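Here it is, the structure, as structure tokens.
Note that this complex is displayed minus one protein chain, with the remaining chains in position.
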Amino acid sequence: MSGNSFGTLYCVTSFGESHGPAYGGVVDGCPPGLALCADDIQVELNRRKPGSSRHVTQRRETDTVEILSGVYEGRTTGTAIGFLIRNEDQRSKDYSAIAEKFRPGHADYTYWRKYGIRDARGGGRASARETVVRVAAGAIAKKWLKQRYGVSVRGFLSALGAIAIPFKSWQDVDANPFFAPNAALVGQLEKFMDELRESGDSCGARVNLVAQGVPVGWGEPVYGRLDADIAGAMMSINAVKGVEIGAGFQSIGQKGSEHGDEMTPQGFLSNNNGGVLGGISTGQDVTVSIALKPTSSIRLPRRTIDTRGAATTIETSGRHDPCVGIRATPIAEAMLACVLMDHALRHRAQCADVTAPGKFPAG
Amino acid sequence: MSGNSFGTLYCVTSFGESHGPAYGGVVDGCPPGLALCADDIQVELNRRKPGSSRHVTQRRETDTVEILSGVYEGRTTGTAIGFLIRNEDQRSKDYSAIAEKFRPGHADYTYWRKYGIRDARGGGRASARETVVRVAAGAIAKKWLKQRYGVSVRGFLSALGAIAIPFKSWQDVDANPFFAPNAALVGQLEKFMDELRESGDSCGARVNLVAQGVPVGWGEPVYGRLDADIAGAMMSINAVKGVEIGAGFQSIGQKGSEHGDEMTPQGFLSNNNGGVLGGISTGQDVTVSIALKPTSSIRLPRRTIDTRGAATTIETSGRHDPCVGIRATPIAEAMLACVLMDHALRHRAQCADVTAPGKFPAG
Amino acid sequence: MSGNSFGTLYCVTSFGESHGPAYGGVVDGCPPGLALCADDIQVELNRRKPGSSRHVTQRRETDTVEILSGVYEGRTTGTAIGFLIRNEDQRSKDYSAIAEKFRPGHADYTYWRKYGIRDARGGGRASARETVVRVAAGAIAKKWLKQRYGVSVRGFLSALGAIAIPFKSWQDVDANPFFAPNAALVGQLEKFMDELRESGDSCGARVNLVAQGVPVGWGEPVYGRLDADIAGAMMSINAVKGVEIGAGFQSIGQKGSEHGDEMTPQGFLSNNNGGVLGGISTGQDVTVSIALKPTSSIRLPRRTIDTRGAATTIETSGRHDPCVGIRATPIAEAMLACVLMDHALRHRAQCADVTAPGKFPAG
Partner (left out) sequence: MSGNSFGTLYCVTSFGESHGPAYGGVVDGCPPGLALCADDIQVELNRRKPGSSRHVTQRRETDTVEILSGVYEGRTTGTAIGFLIRNEDQRSKDYSAIAEKFRPGHADYTYWRKYGIRDARGGGRASARETVVRVAAGAIAKKWLKQRYGVSVRGFLSALGAIAIPFKSWQDVDANPFFAPNAALVGQLEKFMDELRESGDSCGARVNLVAQGVPVGWGEPVYGRLDADIAGAMMSINAVKGVEIGAGFQSIGQKGSEHGDEMTPQGFLSNNNGGVLGGISTGQDVTVSIALKPTSSIRLPRRTIDTRGAATTIETSGRHDPCVGIRATPIAEAMLACVLMDHALRHRAQCADVTAPGKFPAG
């Protein structure tokens, strides 16, 4: 175990490097009987796929998934689901110029120091291309959560650099390559990205997530909190530097009389807690917000050192997303779906026999 | 496994309820030969102890720890370290008034719905009093990290409600009951707390953490990132709603040319990444910031429902911290120390034979 | 994690040493709502207790268990169940004579070499006294399995040294201090033990286990097989050197036409597989047999080395079971119960929605 598996009962194991032959993964613990085909996964991979607009990396990958096991006659069998996504557009030579240098803000340096060896081609294992595996695993989780519990997991880009993007509608999210929830702002975002790309620089972003329909009771006390697992899952996504649940950092300035969500027989009157109390879901929307840092591979020259420790400068050409946050929405959704599914299974393992002790708000 | 254990190789298991006979824990995986006595743990428990000032709960607990195993003739043996902290000041009847109601913003409701049963006395398992176990486990981790790797893990209160507390010195942190890093502000903080307590309300807080001396290379790729484990650990602390590493949410508005920490043969020129790149420590300070929500148990009346689902109101008297953030500093330090120790062990398991491939900045 | 926890969803963590202040444990994952009190555990501890006859160690321990958490108003709450068993009859000085020597066949040597330090008093952590924790955890598992699924887990002594003890009845098992299933042989066993004790030597034993009422479907494929987990659990018991499921080693000499258990609409016609096929329970009795080696602490002189590596001899007086197998029955039952409960929870996590695809034999 060295960090390539994730989840307790819905467990995802991932492998692959940016310029190796393939990425792939194993999903273990999926309940049997779920209708599943490659298209169920492909549709989510396509949302994350590079080359979908001029604002993201121009690497050409179809990201075609092949299911290798765990599905028989169109249904999951309950055994391990292996899947493979071949790399198609490797250009290892793109990286010869930087193979001996470390990009500021990149994992180049830490992998080199930790392992004494690194695959310098496109970041190797550290590449954000690894997120194809997460999206594939998340696609299965999303389908199961929807069918079994009516849970939907969705996200949107809530800030691109300094531009805040207020939520207007889920329709808007699907109608532009930014996952921006407000069509009126898309022109501004495009202009911003064009100028950014032109300048050779990169920018950060914020992505918000909402899981609707989560029943009350998912999550475990103390260390196994639903929100703790969500926080870990989010922070494991490349470039993420911050995670909030519900009111998040705004909680600092709130009074208890403002923050604590009052209850009525019809349900909660607010959702500062983001659908989680004491680490256990309340039945409200689970709301999450994450901060993504700007891409570290930029064209602007920067001071760094080389693999012998000597001072040098670096300019990264290659094909990189000027804002990794743009494609982060389906990735973050996938991670949230995996955590929720894991806790759905964990909850029913222990509490399958609990009967509702009274009449309560839905959830 | 239902959420009461934490860590892969340095593993902490916790039990106990606020008004049960005792809290306790088991630390498994501590290397043998570490000099350890109850005082090493007690000193950290005392930092977290209730009743240390008028600004925190007046529950009287000595929080005296008894080591039950794993230490022989003053040294750890490498076997499980069991320890016990008896509760001394239970007042279960304090809770009879609210036993049939749910406090807004409290885990009362979710425990009840998840398990169909709950120990209503002082929050039962959901009580923040559980953090004694974390602090005890963290004390051992702190000692080992210091002795073996020269790592120090410290924290401070960086905001109390809306009052930001700029860092002045570590000496200041130790000199006041708020862990405030700026003695000049203590008068303002006390006044704020006195008014808050008077009003029957509560407030949030921010705590910052710094781990110094962490060598380069701790942390694992993909899902086992050091920062992912830190985020999960922090979000598992009662009342935490947000976690940042390094520049955190400020990364959103940064350009890549600003965020990416440049390197020279003497070291990094900035630390936006908070000492972690690609999930692996860089050798810089590991910096973390967390948001704590206001206490949910307040005297002000609030709308809620009872255990039959009927509408009612609730006013919580009892003995509660009006700001759980005030005592959160040693707790958050403990969690960070546990994560770091876990990764120190994980790193040397896999990479014990890696020899430095060149001459690099310290770390 | 250094070997002191056990189980995936029904997870037991153990601590304590033979001559330290106490043993204790934490059971995590128990479903809420189970009626539980100290007596439920005590009754099983009493079956394992030392001093129950002249044939076992004369150490005087009441093995009184105190439940510290996880139970409220007589029912489990779903949170961690902590419990404590104080040592009462430590006699550390008994061990001064052997503190600098290694007993042949004992863990003395390996602990010393692994950790560079050891608690020499009574074997320290290696003492079979640790099994109190297993028995306590198993008592809870037994109760839940019985109430929820009607599963019973029982065992008996099937051989004492070279004396085979054919099964006659469960009544006989309960009627003698050997857990021998055949009252007619008890006189012979007593005579054998008296002579053995007289001679200063020790002997091995075999214990058989039967779990009745296990439903079909518990266990997971490939590495998570029910029988694999049983084998690991059994071999983790002090002194166990062999484990068989069903026909066990007799399978070697069987033909497929003899071994493979035929089926009819009324059920299986034999049980060579011991209730497990492909790692998954069949609905038949789960049958297990284990071999226990003779106690390593004997009065007869033996060649060994001391802690400086020099040749010496050793004679162990102290208070030891001349046959650890005699008290092993409740211990092995406990481990089997824990594994079954773990798999019961794991099974319903993944397969809660599977509906019987046809009409099949019970189980």
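As written, the chain order gives the labels A, B and C, with residue 1 at the start of each chain.
We adopt the following convention: a residue touches a chain if its C-beta (ideal position, glycine included) is under 8 Å from a C-beta of that chain, and two chains touch if they have at least 3 such contacts.
What you see is a predicted model, and the numbers here were worked out from it, not measured in a lab.
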{"item": "Option touching the unshown chain, where C:P21, C:P177 or C:P221 are the choices", "value": "C:P221"}
{"item": "Which of C:A22, C:I298, C:I326 or C:A344 contacts the chain that the document leaves out", "value": "C:I298"}
{"item": "Touching residue (missing chain; options A:P50, A:G70, A:G217 or A:P361)", "value": "A:G70"}
{"item": "Residue among C:R47, C:R103, C:R121 or C:R154 touching the omitted chain", "value": "C:R103"}
{"item": "For subunit B, the residues touching the chain missing from this view", "value": "9, 29-33, 78-80, 148, 221-222, 345-346, 348-354"}
{"item": "Missing-partner contacts on subunit A, residue numbers", "value": "1-5, 7-9, 11, 13-17, 20-24, 26, 28-29, 32-33, 66, 68-70, 72, 75, 77-82, 84, 114-119, 124-125"}
{"item": "Residues in subunit C touching the chain absent from view", "value": "1-6, 8, 12, 14, 102-107, 109-117, 125-126, 130, 159, 161-162, 201-206, 216-217, 219-225, 227-236, 238, 241-265, 269, 272-274, 276-283, 291-296, 298, 300, 302-305, 307-311, 346-347, 350-351, 354-361"}
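Going forward, only the chains that are shown with their structure count from here on.
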{"item": "Greatest separation from subunit A - chain, by CA centre", "value": "C"}
{"item": "Length of the line joining the C-alpha centres of subunit A and subunit B, rounded to whole Å", "value": "26"}
{"item": "Where subunit A and subunit C are represented by their mean Cα positions, the distance between them in whole Å", "value": "44"}
{"item": "Residues of subunit B touching at least two other chains", "value": "1-5, 8, 14, 114-117, 125"}
